[in-house]
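Note that one protein chain of the assembly has been removed; the remaining protein chains are unaltered in position.
Entry: chain A
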């Protein structure tokens, strides 16, 4: 009986940790100042949170139905493989479109080719806006 109590505690801890990590990743995506900072939250925090929740589900179904369930591990591995690829492609897209960035964030790396970065080698800095304190901010156009 004490085995089930321990496993239940582990599952509850994994669920709450996953929820907190996913919440933190989305909060970072809402709250940070420019796109390249906003990219950090979902690609790391949210992925770890989803991994925790899927492993909790795997443990629960393994213990309650008394057979090994590895299907959730499949989703976990798929997400852990695809999240860095998505982050890389999104960062390349942001560099290509010359998004506004906060001056602390470094813009483009000179080793990139022209087709990755666009025409000018240095993206132009601009003062970043807070997400909801400047609602009247002019909508930045796409500069090709």
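In this text, contacts are C-beta pairs under 8 Å (C-beta built on N, C-alpha and C of every residue); 3 or more make two chains touch, one makes a residue touch a chain; residues count from 1.
One rule holds in what follows: contacts and distances are computed from a predicted model.
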(request) Identify the UniProt protein name of the omitted chain, choosing among "ABC transporter ATP-binding protein", "2Fe-2S ferredoxin", "K+/H+ antiporter subunit F" or "Peptide/nickel transport system permease protein". (result) "K+/H+ antiporter subunit F"
(request) Please give every residue of chain A in contact with the chain that is not shown. (result) 8-9, 11-13, 15-16, 18-20, 22-23, 25-27, 29-30, 35, 38-39, 41-42, 46-47, 49-50, 53-54, 56-57, 60-61, 64, 69, 71-72, 74-75, 78-79, 82-83, 85-86, 89-90, 92-94, 96-97, 99-100, 129, 131-132, 135, 137, 139-140, 142
